[in-house]
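This is the structure, below, for whatever I ask next.
In this view, the complex is presented without one of its protein chains, the others remaining in place.
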Amino acid sequence: MSPAPVRMFLKTRLGTWTGFGAAAIVLFGLAPLLLSGFRLGLLAQFICYAIVAVGIGLAWGRGGMLTLGQGVFFGMGAYLMAMHLKMADAEFRNGPGAVPDFMELAGIRELPAYWAPFSSPAFTIAMILLLPTAFAVLLGLAVFKRRVKGAYFAILSQALAGAFAILLIGQQSLGGFNGLSRFQYFFGFTLADPVNQQMLYFIAAGVLLAVVAIALQLRRSRYGELLVAVRDAEERVRFLGYDAANVKVVAYAVAALFASVAGAVFVPVVGIISPASIGIVPSIMFILGVAIGGRASLVGPVVGALAVAWAQTALSEQFPSAWTYAQGLLFIAIIALLPGGIASVFKRFPTKRTPVEAAA
Amino acid sequence: MDLLVGQLFTGLSTGSILLLAALGLSLTYGQMGVINMAHGEFIMAGCYTAYVVQQAVGDAGASLLIALPVGFLVGGAMGLVLETLLIRRLYHRPLDTLLVTFGVGLILQQVARDVFGAPAVNVAVPEALRGGVDLLGVTVPKTRLFIMALAVVSVAAVTLVLRFTPAGRRIRAVVGNRDLAETAGISSRRVDAGTFFIGSGLAGVAGVALTLIGSTSPTTGQSYLVDAFLVVVAGGMGRIKGAVVAAVALGALQAVFETYSTASLAKVGVFLVIVVFLQLRPQGLFTLRTRSLA
């Protein structure tokens, strides 16, 4: 079967619904049926990476912004959620205003003022949605308005991830180097219960579908065309009367929002967040799956991120050395030889030479 | 007064380390518009070169003198191979080059881990460089002075080569206008390769020098890389003069921040200053204004 008719079908309205329906059946029907509780938990974790990947696909693949610092936004969402969970655990044990266990161990007797509001679930969720997005908008405005782009932007975003991780390591009231872990409850549900773990998986899967739907709408809208135009010829767009910086800020902020939500789901699923999983190296590793799956495609980053996460789990413990070589070689081989990723293999009629990255 | 001199010195010292790490990067970026993420691993290769040479030679002083040129050759050779095999083929794809060279860096780190082991190794400091010197009432470690001197020598050497040698003229011609230089009979391929050799060689030299003030592990280079990049960004990519000023300024800034807060807040402070600075000078400190869309 040639893939072209399938692609044409998926572009229609019926095709879109069919695609989402099939994905829903796999995620909500088949996966819980076929996978053990442990493996389902792993899949939930991988799905969190895939959610980040959808955002990177939008910012980098469609918008040409190579963001090497998504760990910052992932970390923000994760830490915000973790703070609420620690607060809730402490209050459950010792009543309102109680100090989380790790603070007691670190000798912090008084609850820091900035922790207090996070006992409210509503406040926490609002912060998870707003704080990283607002930060991305501010940073994006500062950077893109001044036409800092290409490699400059990539390096700045990377430096940001480095600074953020270092900042967190220095904060004893956020667990320092060890981060936050050992959560007992998730909005009142005990995390040890397999049923609740399955619920977390469903939440992750639902978020993934929602995120893909938002990305799809953005891609197919006029904004999506404009974003590609900005990627390919930013100056030209300015001369047509658009503020290209605003166009980029939107994609960057949406990517940040996705990463933050992914981080927030990641924390109850995995049970720990620490600076080690959001610094420079984890941030750039988010890119690998997107590159393999196909940066400019919608589903490619999801598939790529799931595949890389799976390979990491399967290989890194048994063959740590070989896995690192494989990661390095994948970066080299995919980016150099197949810049469109696996998704470009399925394209029957590729345009002459797809300039998948904006000239910097 | 002592505090001021002490801070000034710390700033200059940090700045000279940054400069050593960033000088080669600035050169290769200016030449080809390429961000080489494996530059940190070239620095790390310089560190291990110093380690291996010392194992072979024994005497710390002699091994340092041998390791400096050998480190240059090791770093340069690695750069040459990288340029020929990969970077040349990715011309006009700067962001892709960045990611590909990151992959190369990952592999080099793992090679170091497999060969030398993950734990850090140490290189003995020569007798002549141990202890400190009194300068304006402040005791200054001799190793730091040596690194500052080395940074000055490296910048001077690069400047002299660029200004006064035929090879340097060719490099400047290609930086100025690649197409025009080619029509004038300059092989930009050979110039690219040559620049990459020198730039990566400087990373090797930086690595050798850094063993004097710290231990060496497979991730050593990575820890210097981001700071080195920030120097290049703030200085205006590819401008040696900019790299010098930016390195010293960022070094001083970090020193000041660290005096009044913690080292971790200092990093964040430096980052914020750079973002604010880019509001004023988006293209860095020194750039040529010309008629171009880029």
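So that you can tell them apart, the chains are marked A and B in the order they are listed, and the count of residues begins at 1 in each.
The rule is simple: a contact is a pair of C-beta atoms (placed from the backbone, for glycine too) under 8 Å apart; a residue touches a chain by one contact, two chains touch by 3 or more.
The working rule: contacts and distances are computed from a predicted model.
Enquirer: Just to verify: the chain that's not displayed, which of "Dolichyl-phosphate-mannose-protein mannosyltransferase", "Sulfur oxidation cycle carrier protein, SoxZ subunit", "Urea ABC transporter ATP-binding protein UrtD" or "Electron transfer flavoprotein subunit alpha/FixB family protein" does UniProt list as its protein name?
Expert: Options "Dolichyl-phosphate-mannose-protein mannosyltransferase", "Sulfur oxidation cycle carrier protein, SoxZ subunit", "Urea ABC transporter ATP-binding protein UrtD" or "Electron transfer flavoprotein subunit alpha/FixB family protein" narrow down to "Urea ABC transporter ATP-binding protein UrtD" for the missing chain.
Enquirer: Touching the hidden chain in the complete assembly: which of A:F20, A:F202 or A:Y223 does that?
Expert: With A:F20, A:F202 or A:Y223 as choices, the missing chain is touched by A:Y223.
Enquirer: Of A:F20, A:Y185 or A:Y242, which residue touches the hidden chain?
Expert: A:Y242
Enquirer: What chain A residues would touch the chain not displayed?
Expert: Touching the chain left out of view, chain A contributes residues 217-218, 220-223, 225-226, 228-229, 232-233, 235-244, 351-352, 354-355.
What we mean here is this: only the chains that are shown with their structure count from here on.
Enquirer: How about chain A: which of its residues touch chain B in the complex?
Expert: My answer: residues 64, 66, 139, 142-143, 146-148, 150-152, 154-156, 158-160, 162-164, 166-167, 169-170, 235, 280-281, 284, 287, 291, 321, 324-325, 327-332, 335-336, 339, 357-360.
Enquirer: Under the touch definition given earlier, write down the residues of chain B that touch chain A in their complex.
Expert: 29, 33, 35, 86, 89-90, 92-96, 98-100, 102-107, 109-110, 113-114, 222, 226, 229-230, 232-233, 237, 262-265, 267-268, 270-271, 274-275, 278-279, 282, 293-294
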